[in-house]
Structures are given as structure tokens and as C-alpha cells.
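Notes to accompany the following structure.
All protein chains but one are shown in place.
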Amino acid sequence: MVMTDQKQRLEEARKPGFGFGLLKGMAVLLKHLFKRTTTIQYPDEKQDLSPRTRGVIALKEENCTVCMLCARECPDWCIYIDSHKETLPPKREGGRQRKRNVLDRFAIDYALCMYCGICVEVCPYDALFWSREFEYAEYDIRELTHEKERLSDWMESVLPPPPLEIGADVPDEPTPAAAQTTTAAAGARPATQTSSATAARPAQAAAAPKAPTAAPTPARPKESEPGVAAERGAVAKAESPPEASAAQPAPVDQAPATTPVEEREGAPPKEVTEEAAKEAGIGDVQAATTQVPNVEVPHEAPRPVALEPVEDPEAVYQQVLDDQRRKGSSPQVAEARAKVARVKAERGIRRGPTPVEVDKPVPSAPTKAEQAGAPVEPTPSGAPKAEEPAPEQGPVAARPEEAAAAPQEAGAAHPETTEVSPSSGEGAEDPEAIYERVLAEERAKGSSEPVATARAKAARMRAMKGTKGPGS
Amino acid sequence: MPVVERLAPEDALARVQSALGDSVTEARLNFGQVDVTCEPANFVSVMRTLRDGEGLECKFFTFLSGIDRTAFGGTDKPEKAGGLEVLCHVYAPDRAVHVNVHVPVGLEDPVCPTITGIYAGAEWHERETAEMFGIRFEGHPNPVKLYLPEDFEGHPLRKTFRLPSRIIKDWPGAKDPEEAAAGGRG
Amino acid sequence: MPDINLTDWQILLVKLAIILTVVPIGALAGGYVLHKEMAHMQHRLGPMYAGGFHGWAQTLADGIKFIYKEDIIPAAADKRVFTLAPAIVFAPVLMLYLVIPIDRSLIIEDLDVGLFYLIAIGSVGVIGVLMAGWSSANKYALIGGLRAAAQLIAYELPIVLASAAIAMLAGTLSVVGIVEAQDWPFLVWPPGIGLALFVVFLAGAMAEMSLPPFDMPVAESELITGPFTEYSGMRFIFGFFFAEMAHMIAFAAIGATLFLGGYKPIVPWEPLENIPGVVWFFVKTAFMVFLLLWIRFTFPRLREDQLQKFAWKFLIPVSLALILVTGGWVLYA
Partner (left out) sequence: MGITEQDARLPEEVVKQLAEGRLATEQMILNVGPQHPATHGVFRLLATIDGEVLVDAEPIVGYMHRGYEKLVEQRDYRQITNLVSRMDWLSGINNELPLALAIETLMELDVPPRAQWLRVILAEMNRILNHLMFFQSFSAELGAITPTFYAFREREDIQYAMEMVTGGRMHFGFFRPGGLKEDVPRGFYDQALKGVRQVIARLPDYEDLLIGNEIFKQRTINVGVLSKESAYQYGVTGPIGRGSDVDMDVRRDEPYLVYDQFDWEVQSASHGDCFDRFWVLLHEVVESAKIVEQAIEGVPSGPVLGKVPRVIQAPEGEVYIRCENPLGELGMYLVSDGDRRPYRIKIRTPSYSNVSALREILRGTLVADMIAILGSFFFVLGDVDR
């Protein structure tokens, strides 16, 4: 009996001792005297804080559309935004005059802020981020109200979100049952209609009903418990249906992009992933399952994406570099991204549109799922390549083959996102058309009027500027 | 001791009903817990029965508080609004039975008998409820404020009490001045 | 000793000067050891910045800081008693150093009744503690002062008895005489008796100095700082921290002298005789300081009544018995 055992130990412990307990305690201290200390000498050394650390809120000013969502959701009423409207001349002959909000003031009173992160969470345009910075104490409480200049400075220290742990998934994935029931209906839909985020899902949905615990990524970091990993791998192997892997080359092109640092750097080395994937024989499923956006931010109309053909690594490098610079990334970041792109090009890795090669098509949700970009595996089956000039297909360009190969998996695509997702070929669309379409979509989704308009406007603006997304 | 006898919620309800009989005006199940409503006059006897009653033995006192239902339903459904009530929750550790006792009290001079004689732990809870809702607990051994300063005016958890912090400052999330002055959503 | 003719007064002044420099330096060093030993036993680094190398100047910096702090006397305090108390705590501690032999001839005053003197002077400081507690007009201070007084009464006896046994073994009350009597340190010879006496002495000394686990008079989680709750600045540092450190080192030195053979080598072995007595003395004192601090960091504190019980029902009977045993040893061995 465990209970009596426990009681017995307690009674044993309560018996008076004869002083040996004192000596034992002294021995513990003596033992520690000769151990290395764990102190971090703070101002000289600093702990490597987690990328999610809620240190301070940084503002990416260009992305702010003055939608006021953050200020409205803030429980402490500590965000102050001032703006004015500006009228721009029509971009084309005969077009409408455009109005846009110009941010005059964006201030956060950190004396009031409770660091809950709701503003970061609700921001539909990825203008707010958590930075790990925490050394911004002031002598006067009034000086804790930081204006947008200071907030923008902190963008420098924003890290890309870390890759997710084994078995992570999209939050709004249909439950196994739902997946089954929706299979038929969704299966009929052309794959091109699925949004980027959804693209990753079919295989998983297919696998899910059978083995909810299966399909962890084999790309578990080396330091992980070998036992656990092996076990998991085995389970996954045994349970994941072969079609699943075949069906899932899916480079998920959700594009983080807004974060200044190359997301992929956070991912485990590709080689490891590949090897492990081969071993487990489910590589692609994994890839798809591990990285997906997991935020409840509303789905936004994807933007037309121009996929330029890129062959030569150096060219890739240059192109990405220019691209990044144009977008205003800091030089280091731009260079890092460009290098990553080049390395990929050199290795002949052909991926789907990733944040590097192609910019992020979806302005909101997926951006927070940056890890997505990471260990997506090169697909032997000739899955979408970044080089493929397939502008009409937008983010989902990758999908047709798979859809053909495994219609029932594709069918499991998330119904919600399916509806919302943009039709392909919007690349050719006129900004005004985009505006109208996005507005209609948002309304259909049930977004509130201001949000819908704001999104639509944002979409139009981006279309006009020719940028690829607010995150750029 | 872990739970010795698990009761289906219906059985629990039946037991409570048979033990309390007419002293409660209503008894029903709510998410697996027994909800009873009784008059203030019967409150003490109901609590005593719950604590000592055969097969009930709700000896664990969870909490006592109040609910001001006068603004229930908001402006949309004002017909749903109710009055003020005292809510007491007790639990039978041996049977995992929860009983919520609702005691409606009048809005004008709300009075409720104390149950400190049955559950000693009710002392603080009653003091808190008294200052927060303005409900007087008759016979309470130490009827002074618990949290609030002695000279505090008003009863914060009444719906008529507005949070000053939401009044003195304009809502920064507002898109126009009227909205701002209206104090936003809260 | 060079042949310089000094008057008695001049000699006295020189001796005073020596004490007044050595003791503060010792106390500062003791404070530093306290910080560092505590830190490393607790898996930390302790002070690392002040002075550059491993924060050696930390206690000095602390001392200077305290000197610059405002000296506050509570309005309700009995001012004369309040201001006098720290001096009364500190002075006897200084006087302890008079009779401790650092080497065979390095002693300020080799009194014939040196041991008796140590015991007598060592307990005077409690009067200061009691004065501080009483005059502060603070209830915590009062409780602390009374606890200190009660503690002293209880623990003076075991110390006296243990010292008496030592005097019996050495056959003299002179401290130098006691050291000379130790061919082997008393700790190991007579076997068992010496160790038992040492434990009794240690417990008594720690209680008298109110070091944890006998720190009920200060008990920071109960009485804030006990009698010194209301003190600040210089008075606090001298009455409390400085006196405590100096007292601890003094008792460490006394313990080293009485039980570890003072300036003599740890074992009577020819090669070790070449090492100067000063080195032996400091090594042994340092060991005692380490031991006292080690105990201090490990244990929770006792309760006042438990401490009294421990003293009257355990330590005093045991030390009385030890005197008998020692007497037997002296007679027959």
C-alpha cells in the first residue's frame, strides 16, 4: 500500500533525532561549497531569453494602419494613438482618390501596461511585436510613456517566433470527426481554393483520425531524449498512412516575413530533419504538421504574389538582398535572409514560395506562424518550386499535384479557411477590385465594418504600392 | 479520504430535496451541482441540514458571497433582471456533491441571518459580502469591514457602483470624442 | 623586542593602537569571508565588483556607506541610553583581544587570570544589547533585548563550566599557559572529553554571540533586527554588524587557543614547528570562523524556550558531568 508507506515515512521523519540530521545538513552545504556556481553576472553576462519573452512591445510603424484595435482591446487603456487622414491622388488615370490614415502618434504607457500582449495578438497587420528588451527603466514614472520612435527602435531586437514542439498543429484544424465528415464536400473543391495555411493540412487531417498521437516531427532536436524520440518515431511510422506522406509535399508558404530576422534560422538543421524524415518515412507529413500558424487572427485575403524565376544562387542572393532592402529590413537581416536563400538555391532545394523567395501572401494569420517556413522538406515529387512563375496561382500554387494525387486528403482542408481563401489569379487584379473583393469577403466572414474596411484598404494599398504584404 | 460514495447528480438532487423538503423554494441541477433557493428565514436551518443531514454531510464550507442581478441582461433584455441574493456553496467531500444555496434578499435593507454558528469560516466571507453588497448579516459576531477602510462609502459590487478609473479618463481606443468620453466599453 | 624605553602610558597607547587597527581589519575580513562563504555554500558568487578582485572591498564599501547614512534616533527613545548602547556592546568585544596570544610572545597582556577575564568581559556586551532594546521604545527591540538577556544567563554557565574543565586540564588560568599545556590540542587529547567540551563551548559561545541557530534576539524574520531595529548608520554598524563580526572572530580565536592549541602546531611534530606560530594561530582561527559560519548558514533557528531547555536540561548537566570526568582524567592520567 502506497498510502501506508507514505504515512510510515512521515512517522519515521517525525521521530526525534540525535543530532545526525544537523550534520547531514552541514554536509549538504559543504558539498555545495565545492560546486560551480550557477550565477549569471548580470550586467556583464546576460541570459539568453526566449524569443517569446514579453519584454517590451515594439512597433513596426510602416505596418500600422491606425485601425485602433490594439487601443480598443487594451485592458489598461495604455495605448494612445493619434492620426489624421490623408488623401492621395489616384494611382491610375481615372481611378478613385484614395484616403489613408497617417499615424501621428503611437505611445504606450509602460507604467500602466500589464504586459498581457493582447495588442500584439489582435493586431491584424503585424505592426506590434514582443521584444526581449527589458532594460528601459526610467527615473520618473511619466517618462515610461514611450512614443513611436522609441517603440520602433525596439524592432531591432525582435526575434522570429521559435519553431514549434513535436506534434504542434494549426489551431483551427477540424477535429478528426469533423475532418471525416467534411471530406467529401471539401474534397470536391479544387485545391487551388485552399488557402496557404490549409494547404498543409490534408495529410494531417487524413492521419488524424487514425493516430492522433502519431505524426510527430522526426526533426526533434538532437539533445532530446533519445528514448522518447525513438518511441515517437516508431509510433509515427506504424500509424501514419503511406498516402499521407505521399500526399504532403506541401511547402506551406505562409509567410512570416514581418519579423526582421530570417525565420528559418531558428529551425533545426535541415540535414537532421531530412534524415530523420527519411527514417521515419513520413517526412513530409511532419513538415506540414510541425509548422503551421496557430493564431486566431482572422484570415486575410492573400495578396497576389509574383513568383520570379530564380535559378542562380548568386542571383537569388542579390534578388533577396535587394528585396529585403527595399522592404526596409535592417542590413543584417537582409543579408542573413539573402544568404539563407542562396544556400538553399545552392543546395538545389526547391521550395514552395517561402517568405524569402516570395513574399508573404497572407498579411495576418500566417505571419505569426513563422516556424512554418522552417523545416519544410524539399519534395522529391517535384512539388512547387519557388522558381515556377505561377503568379496566377498565388500562394497555393503548390497544390495541384497533390490535390490530384490524393483528393481525399485535400478534401480535409479546413472548411472555414477554404471559404475565406482568395481565389487564385488575383495577381492580375486591379487594386480597386481587390478592395471590393476583400471588403466583400470580410463582410461575409462577419468582420465588423471598420475591420473589413481597414483590411480592404490595406489590401488595396499594398496592391497599389506593389508591395507584397504588410510584413514586407 | 478520497470520495467514498459517488452519487449521480440526480441522486444528489433527490437526497438534497428529501432532506430539505419545504424549506427550499426551488431545487435543480446546474452543471452537475445542486442549486437550491431558500428564504432568508430558512437559511440557517437549510445550512444546518446540509452540514449534518444523513447522507449529505456537506461539511466543507467553500464560500459565501452575493450576486446583484439588478442589471442582468443589460439594456437588451431588462426583463431578465432580478434582485440581490446571497450565494453560499458547500461541498460534501465524501460524496463529491456540490450544493449552491441561493438566498434572495430584498434590495431595500437586505438582511440575511449569519451562518457563522454552523460554518465558522463564514465569518470573513460574510464580512466581505456585507461590505461589497451592503447585505447585513444578522447575528454576525464581528460585523466590521474586512477589506475596505471603515469610512468607505458605497458597496463596490453593486451594479450601481461605477469604477472611478473608468470615469476619470477618456477611452484611448475611441475613434471620436463622444465615444471617448462615454468611457468606452467598460 | 628592540630596546626602546617607553613609559607605561606609551606602551598602553601603542597597544590600543594595535587593537584599534587589527580588530576593524579583522572584522572587515570576517565580513568578507561571511559573504563569500555564504554565497558559495548557497551556489552563488557573492560580491564580485567592489574593489575589483572578487569584490574584496565589499565590506569596506558597506562600512563607508553606513558611516554616511543618517543617524536617526526615535523621538520616544531614551536618548542617552540609546546612544550609549552601541559603545557598550562594542567596547567589551575589543577588550577580549587583550589576552589572546597570537604567538608565544605576541600578546598584549598575559594576565594570570586570562581565562577568567575572557569569560567575564565576554558577557558584558549583553548589557548594551539590553540597553538598546529597552531604550528604543520599540516592542520588537524590547522583546529582542530581553531574549538576549535570558539567553546570556542560560549560556554563561556552560561556557564557564567548559572553561573550568580546560583550566583543570591545563592547571592554569593564564591563556598562554593553557596553550603551552597542549602538546596535543585539547580537542583530541584527552580523547572524547576534549571534543565534548569543545561542543559545549561552541554551543555556549554561539548562543552568547546570538549567532544562528541561537539568534533569537535578532531573529530577522520575527523581530526585524531585535534590539537594533531602531538603529541606523554608524550606530547600527558598530553596535550590530561590526560588534558581531569582531565578537565572532574573538571567540574563534579563543576557541582556537583553548581547544586547538593556539599558536602551536596542530600535532607535535618537528617539521611543523618551523612554521611560525602566527600562521598556526591564524589558520586555526580561520578554521573556527569557517565552522561558526558554516553552522550559521545551515540551521534554522531555535525557539527561545527550546533554547532555555537545551541549556538547562542538556548542556549544563553535560558540562557538569564533563567536569567530573575531567577531574578523574587529571587525577589518574
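We call the chains A, B and C, going by the order they appear; numbering starts again at 1 in every chain.
By definition in this document, contacts are C-beta pairs under 8 Å (C-beta built on N, C-alpha and C of every residue); 3 or more make two chains touch, one makes a residue touch a chain.
Treat the numbers as computed from the prediction; the structure is a model and nothing was measured.
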Among the chains presented, those that the missing one touches: A, B, C
Identified contact with the non-displayed chain, of A:73, A:133, A:156 or A:436: A:73
Touching the absent chain when the full complex is considered, from B:53, B:93 or B:143: B:93
Residue among A:118, A:144 or A:315 that touches the chain left out of view: A:118
Residue among C:28, C:95, C:179 or C:216 touching the omitted chain: C:216
Candidates A:16, A:43 or A:94 - the one touching the absent chain: A:16
Residues of chain C in contact with the chain not shown: 38, 41-44, 139-140, 143, 212-213, 215-216, 219-222, 224, 297-306
For chain B, residues in touch with the removed chain: 1-3, 30-31, 33, 59-63, 65, 67-69, 71-74, 77, 80, 87, 89, 93, 96, 98, 100, 119-121, 123-125, 132, 145-148, 156-157, 161, 163, 166, 185-186
Hidden partner chain, residues of chain A it touches: 2-3, 6-7, 10, 13-14, 16-22, 24-25, 27-29, 31-32, 38, 49-54, 73, 75, 114-118, 121, 130, 161-173, 175, 208, 212-216, 221, 223-225, 228, 268, 289, 294-296, 298, 368, 371, 446
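To be clear about the criterion, only the chains that are shown with their structure count from here on.
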Of all other chains, the one whose Cα centre sits farthest from chain A: C
Chain centre separation in whole Å, for chain C relative to chain A (CA means): 64
Distance from the mean Cα position of chain B to that of chain A, given in whole angstrom: 45
Chain C residues counted as touching two or more neighbouring chains: none
Residue numbers of chain B (touch at least two other chains): none
Contact set on chain B toward chain A in their complex: 169, 171-173, 175, 184-185
Touching residues on chain A, where the partner in the complex is chain B: 68, 71-74, 77-81, 450
Interface residues, chain C side, partner chain A - complex: 37, 39-45, 48, 294-295, 297-299
